[in-house]
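Shown here: the complex without one of its protein chains, the others still in place.
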């Protein structure tokens, strides 16, 4: 099984005064990849709100910022679900560079993000809808 | 009449790879100042949603980025309402530096922002609630 | 001549409490499109800093926020240069929706952004490098 990967380009908006990607922005890149991973499996989050009244909230995140990312670099963000429970899943993610020759380069950032399925109004935990759970557990 | 002014400090999050404040962030600074200007006049926007079902949307903005802002600088953001209509108001705003000695320095950015009062659900224009209109027009 | 267009997807990071795209983020979308338009014409901005010591700064922007953008929508951001001078260019840009059937939908935001070529250190205006100027003026 290969992890899902989503390409991200580093723009000016992502960088800071230190000339590198501002650390908090890796959380944005990781969420984009999770959103596209779900979409790839047929799960649209706006449809989920309407059909099931649930959204996915980030409950915790352990992030390691290993190497600096710089303006204009191409990145790949991976998504690998682990520890799936009734209402939560832990996603392991890596952000790595894509080199000029198209090969994968260094890992810039590694994260472990816990997502909880919650009621869109009360924000209380709710079991994943069955089709979502099936897609998360599937390891095609 | 003196314009309302709100202090803003430039943090890493606000800067980009060019070593200066990322241009889009001046719109954030200006909105913070408008929010505090309303609060100073007793208008809390979260209360307005509940009491009148309206929110304030930005309809247009003309921005001039005159000089670079840099990490750690102190800024003052001014708010001056002009052209108040039934459901809209144009706010003239300036972002200027505060020098070491506490005096006002160069203007970094100047903006003219048109705010429209809209229904929180349909997002269609709605007249300002009477107390908001009075506060906006007041030139204490 | 057809305008250059760049696809953007609306993620959680782009939205606000009003359930729509936060207005300042349209400036980010427009800059992404300008960066990709330059790339499409062989102009890489990180290479420009090293070869010519110049960067592109946003000098002013006139933005009209016409309709709300919402989470998960697909957008297209257009780039059309006008008024090219020695050290500046005005870029007309539109952000429009892409409908489910793939056709172009409403324009959400329209902007006119003035870019100035500046020295990367002093931030003073400098003429565009010749190859950049040629590409900007070219209307393939």
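Per-chain numbering from 1; labels A, B and C assigned in written order.
Here is the rule we go by: a residue touches a chain if its C-beta (ideal position, glycine included) is under 8 Å from a C-beta of that chain, and two chains touch if they have at least 3 such contacts.
From a predicted model like this one, the values you see are computed outputs, not experimental measurements.
The omitted chain makes contact with just one of the residues C:6, C:37 or C:71: C:71. Of the options B:5, B:32, B:80 or B:133, the residue whose C-beta touches the omitted chain is B:32.
Considering A:24, A:83 or A:137, the position touching the chain not shown turns out to be A:24 (whole complex). Although one chain is not shown, part of chain B still touches it, namely residues 9, 11-13, 28, 31-32, 35-36, 44-46, 70-72. Think of the hidden chain as still there; on chain A it touches residues 18, 20, 23-25, 27-28, 31, 55, 57-65, 68, 120, 123.
Those residues of chain C that touch the chain absent from the view are 12-13, 15-19, 22, 24, 70-71.
One rule holds for everything that comes next: only the chains that are shown with their structure count from here on.
Taking the mean of all protein C-alpha atoms as the reference point, the chain centroid lying nearest to it belongs to C. In terms of their C-alpha centroids, the spacing between chain A and chain C amounts to 26 Å.
Note: centroid distance chain A to chain B, computed from Cα atoms, is 33 Å. Of all residues in chain A, those touching 2 or more other chains are 12-13, 70-71, listed in ascending order.
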